[in-house]
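Data first, discussion second: the structure below is written as structure tokens.
Note that one protein chain is taken out, while the other chains of the complex remain in position.
This part shows chain A:
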Amino acid sequence: MKNPYLPLPVKLVKNFTETEDKLIHTFTLQFLSEEDEKSFPYMPGQFAELCVFGKGEAPFGIASSPTEPGFLKFSVAKVGVVSTALHLMEEGTMVGVRGPLGNYYPVEEFKGKNVVIIGGGFAFTTLRSLATYMLHPDRRGDYGDITVIYGARNPGLLLYKEELAAWEQSPDINLITTIDRPVEGWNGRVGFIPAVTEEVAPSAENTYAIICGPPVMIKFTMPVLEKLGFPAERIIMSLENRMKCGIGMCGRCNVGGKYVCKDGPVFTRAQLNELPNEY
């Protein structure tokens, strides 16, 4: 019987300060062997429990894409015991990873469709995984237009700046970045995600919308998507309830009869409409 509680040992090879406020770090982890890597077949949207031995474990969305072999990436906010320990960790230290856990974005369903990715703040992690996956030369042809609308409070808080710069230049993806208030030197859009989404007005025809961000952003973006004509079945969200086991047993992350860890974290708006609003 496979023991789902045992983490795989991985080496922290990079501890990168992602944002200007230094509260988000991106960690690059390397498996100790090819065999270990093979035993971790993941898809965009899945998460994993990161283990700091001696401190515990906590769940984080996987920011890297399966099309980027050799490492895993996680962008982590410093909010608790495990994340703080990670932030302080020196490169070369051994940590653990348990997973991959949960379901993933329905990339098969997206085939032949346009995809609009809407992200706010540091919730962009699994959205990066999804965009990177679809942009891979072997897969790009499977999808129609790919649009990314991504906002943060200020430019310094945007994640993955090098990638954003590359996407800006790429004909394969339409990137719209926005910040909350004007800042000197910022040439992009200014405004909150719901308003910017309304301005950009992506066509709902043959299109999926994937949205991830703070609850308030989702709350106000949802009516915009509905107004644009996106049906609840084609609005995809990722929930972040607190969890421990990650395998549907500890009883912590349920929304109605569904467990975010096992049945999610990815749900359609239509599925969530059937559940109580405890998330």
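Structure notes:
Going forward, a residue touches a chain if its C-beta (ideal position, glycine included) is under 8 Å from a C-beta of that chain, and two chains touch if they have at least 3 such contacts; residues count from 1.
Assume contacts and distances are computed from a predicted model.
According to its UniProt record, the chain left out of view corresponds to "4Fe-4S dicluster protein" among "(Fe-S)-binding protein", "Amino acid ABC transporter permease", "YhbD family protein" or "4Fe-4S dicluster protein".
Listed residues A:30, A:67, A:241 or A:271: the one in touch with the omitted chain is A:241. Mapped onto chain A, contacts with the missing chain fall at residues 1-7, 9, 32, 51, 53-58, 77, 79-80, 83, 92-94, 96, 214-215, 240-242, 244-245, 247-257, 262, 276-279.
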